[in-house]
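Every protein chain except one is present and positioned as in the full complex.
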Amino acid sequence: MEEKELVIIGGGPAGLSAAIEARKKGVDVLLLDENLRPGGQLFKQIHRFFGSREHMAGVRGFVIGERLLNEVKELGIDVWLNSVVYGLFKDNVIGVVKENKNIILKAKCIIVATGAIENPLSFHGWTLPGVMGAGACQTMININRVLPGKKVLMIGSGNVGLIVSYQLLQAGADVCGVIEIMPNIGGYLVHAAKIKRFGVPIYLSTTILEAEGKEEVEGAVICPVDNDFKPILRKRKEIDVDLICIAVGLTPLNELLYQAGCLFTYKPYLGGTVALHNADMETSVNGIYIAGDLSGIEEASTAMEEGKLAGLSVAERLNGKSYKGEKIDVLRRLNDFRIGTFGEKRRISKEEIIKEYYERVKD
Amino acid sequence: MKELKIDASFYLNKSGYPSEGRVKKGPVAVIECIEDIPCNPCEAICPFGAIKVGFPITNLPELDEERCTGCGRCITACPGLAIFVLNYNFSEKEASLSIPYELLPFPEKGDTGICLDRDGKYVCNGKVVRVIPPEKNHMTGVVTFSFPKKYYNIVRSLKIKNGKEKNNM
Amino acid sequence: MIPERVEIIVIGAGLMGCSIAYYLSKDKREVVVFEKGNIASGASGRNGGQVIQLEGRDKNPKTIKERLAITKENNKILKELEKELNFNLEYRRTGSLDIALNKEEWDDIKETVKAQKEAGDREIEILGRKETLKLSPLLTDNVFGARYRPSDGTINPFFLTYGFAFSAQKHGARIFTHTSVKNIIKENGKVKGVELEDGKKVHSDIVINATNAWSSFLCPEIDILPLRQVAVVTEPVAKLPVYPMEAFIEGDAIFTTTQTKSGNLVAGGFRTQARERRLHYDYSVEPVELSGSSAIFKRIFKGIEDVCIIRSWSGTMAVTGDCLPCLGRYPEVKNLYIAAGFLNGMAYGPMIGKLLSELIVYGKTSIPIEIFSPERFYKKKINWPKLYNYTVLAEFFARV
Partner (left out) sequence: MKDYRIYQHPILGKIPERKKITIYFNGKKLTAYEGETIASVLYANGIRRLRKTEKFNEPRGIFCAIGRCTDCVMTVDGIPDVRTCITPVRDGMKVEFQKGLGKWKKKNW
């Protein structure tokens, strides 16, 4: 059983930032990622990030990804790729399969940054080839450089649905429409404007009834809904599409935390079931920290800041020093993203989680 | 089917939109950003300090229309692609609009096409008068095209019609 | 709504609890079942589903005869049960093997089969290496031979338990899950009902303790020992006749079940050495248990080195001082009954339900169950070492 100081599970924006921050404070870090290249969602986010200069605003996701990878290399952080963590056992023991070899690690501290998975949406025919998550489609076009279809229907008008629709235009697809069951869009108006002025219609109070096709998607039936979200069947309309993307939210990938015995709570504005954690990003299990979408669905920018926060917290604990100043900076930058009509709800949910942590977790 | 409709009324008297008078004077930035999103690259990029967001960064960008020269540096800096430069006096009968452009095929000077409004509906015909290639600004090009003056508050996009069919399929 | 008074209370909605509830409610009795977790959340939902009528290496003529009498009947019920419960049970009569991987085991098996034949078991057979491999080609080539019983098989433990639960409900029984019983109310030697976790009292003149590994919390006078085991499941392998089997590896019993209907191999029974009693209720699997189980897997089957394990879990069975079930009237308390400690629940479940309902309704059973009488353990100090270990268990196995 190999002993480690800090093991970070998941090399996306949160995991990379945590590794960099902890390594800078002299912590011996091991970063695990199941893919052949770390970066998580960064390398499929070809749009410019929001925020301010401190958040690397205006820079495209994959450029930020490259920067973080370079920093990881320069700091000589130990990175195991193609390594799947299959188990988070008691007393911070980790089971990893690395290139088909089973390795058991024991770590003083663990930061879990496994991100999130897209929510499915079941409608008749939703299992046909040609129906996929919007993030999955984003991976196909921006990372695998393959168009999974030419005529696209996007379900969901949150930022993911709107941004991926725009990126489908960039990839040369024809976006036949975005449908949203609510009477108003979920994402930023600027993202909607970006695709509307290129002729992409956004249908509100509209849902999907069916994906058509025997072997794969050949069409779809969309239909307006009344105030109780019931489809008004006589107004349904068939549209000619061969790709249907589902952008109806994300859910944190909690399996490892559940196995480790972490306590959870339910916060709809943060993606549903979320592990309880304190201001240092530590969960209810001593020594296990979380960061990024796993601790609540937000954006890559907040994922990077939470990664830094977790990295600094672990460094504080292992080095027995205080990095209060830097952590306050991180919290300030995090707060920048958690105000305004969009951010406010998330900030309140985060504060509720931290309050509930101190009520339920007695150290 | 109920559609999301976007038109000039969303933006007209908001802090990022130049007044009628300023528009008639010469090229000026038009910022169509009306939600409290945490974002301020436009403020940072403007060489004339004509855009103010301040703190917190969710404030709406305010255009100081006197300081703004219409230089267009902010067009490619905006992550939301929500800033244009309007030149009401492009010519005697025409106005021109500079828009951020990130699609292929990238237009060339002299291309003609149809001008679309904020809902993507046809408004009139237009001609590309100037382009800044995408490589200049981290792969966001700028396309300036002219169109009949009276549509200056409506036209927000251009679809190339006769451009060389260079698409990638 | 939880009633104030009811005719019969069953504690525990595992296979035994649901089977007893089914037969009692079928016999027009008013039955309520209280379950602290979900239906089949104990051993009933965590075993491999093998139906082995005479598991273990029982060489005692008396126990062989009496156990077989019950499990033979149970096997007959299983054949008709799918129709009777109108519920798919995935029951397949594949036969079972008890394989020997070394000389000592092989001698032990031959000795067991000889004793069982002499005790009147006509079905049991002994197979040499070639015959065993013909039956089950996936087995390792260095198998010595096996005991074979054609009428054994496999069943889906969830479906069997839920089948009984739903059918019992159809006959009017009520099952309250997530309702824990704090203690059994007794007054001058008679059972009066139960007190629930929230202090609510439910009166009844008949109470059945079917909580298996948790029996001793409610009936402390009898020490039923929890027995935690780990199971692993592989991704599907080619459809081959692979029989449910037992294999004793250096005193560590491992019961390997054949393929599920879709072809996965299930292996259960791996146990790390001694554990404190309370740790038997801790379901978190440890890495050494995973690698231990896979190592044994590779010794039993050949050519599966690169077949992946896709899931693992652990469960708590119950075992008595002599590894035989504890079933019947609870000593010195009238109308209190107990059913616990079935090392192979699937081979007993339906019949135990029937026998216990006969005992309660008619006062006697169609097949004798005195061999399982709780009397034998009542207030007897079983000198288990505090950290109970497996050599003691192995001895018991040998003595049975």
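In this document, chain identifiers A, B and C correspond to the written order of the chains, with residue numbering beginning at 1 in each.
Just so it is clear, a residue touches a chain if its C-beta (ideal position, glycine included) is under 8 Å from a C-beta of that chain, and two chains touch if they have at least 3 such contacts.
Note that this is a predicted model, so its numbers are computed, not measured.
Peer 1: List the shown chains that the missing chain touches in the full complex.
Peer 2: A, B, C
Peer 1: Determine which one of C:E4, C:E235, C:E276 or C:E332 touches the chain that has been left out.
Peer 2: Considering the complete complex, C:E235 is the one touching the chain left out.
Peer 1: Tell me which of A:A22, A:V93, A:M132 or A:A260 is the one touching the absent chain.
Peer 2: Here the residue in touch with the unshown chain is A:M132.
Peer 1: For a quick check of understanding: of A:A14, A:L69, A:V96 or A:A171, which residue touches the chain that isn't displayed?
Peer 2: Candidates A:A14, A:L69, A:V96 or A:A171; residue touching the omitted chain: A:A171.
Peer 1: Provide the residue numbers of subunit A that touch the chain removed from this figure.
Peer 2: The missing chain touches subunit A at positions 34-36, 46, 60, 62, 117-118, 120, 127-133, 135-137, 139-142, 144-148, 170-172, 214-216, 253.
Peer 1: Determine and list the subunit B residues touching the chain excluded from the picture.
Peer 2: 102-104, 106, 134, 139, 168
Peer 1: Need a quick check: the contact residues on subunit C for the chain that isn't drawn.
Peer 2: 137-138, 235-240, 262-263, 302-304, 306-308
As a convention for this text, only the chains that are shown with their structure count from here on.
Peer 1: Looking at mean CA positions, which chain is nearest the middle of everything shown?
Peer 2: Smallest offset from the overall C-alpha mean is found for A.
Peer 1: Relative to subunit C, which chain has the most distant C-alpha mean position?
Peer 2: When every chain centre is compared against subunit C, the largest gap points to B.
Peer 1: Can you check which chain pair, A-B or A-C, has more C-beta pairs in contact?
Peer 2: A-B
Peer 1: Taking each chain's centre as the mean position of its Cα atoms, how many Å separate subunit B from subunit C?
Peer 2: 74
Peer 1: Between subunit A and subunit B, tell me the centre distance in angstrom, where each centre is the average of that chain's C-alpha atoms.
Peer 2: 31
Peer 1: How many angstrom lie between the centres of subunit A and subunit C, each centre taken as the mean Cα position?
Peer 2: Computed value for the inter-centroid distance: 45 Å.
Peer 1: Mind pulling the subunit B residues that touch 2 or more other chains?
Peer 2: Touching at least two other chains: none.
Peer 1: Please give the residue numbers of subunit C that touch subunit A in the complex, ascending.
Peer 2: It is residues 284-287, 290-291, 306 of subunit C that touch subunit A.
Peer 1: Can you check the complex and tell me which residues of subunit A touch subunit B?
Peer 2: 47-53, 57-60, 63, 157, 169-170, 172, 180, 183-185, 188-194, 196-206, 222, 224, 235, 237, 336-337, 339-343
Peer 1: Mind pulling up the subunit A residues that touch subunit C in the complex?
Peer 2: For this pair, the touching residues of subunit A are 87, 89-90, 93, 95, 100, 102, 104, 259, 261.
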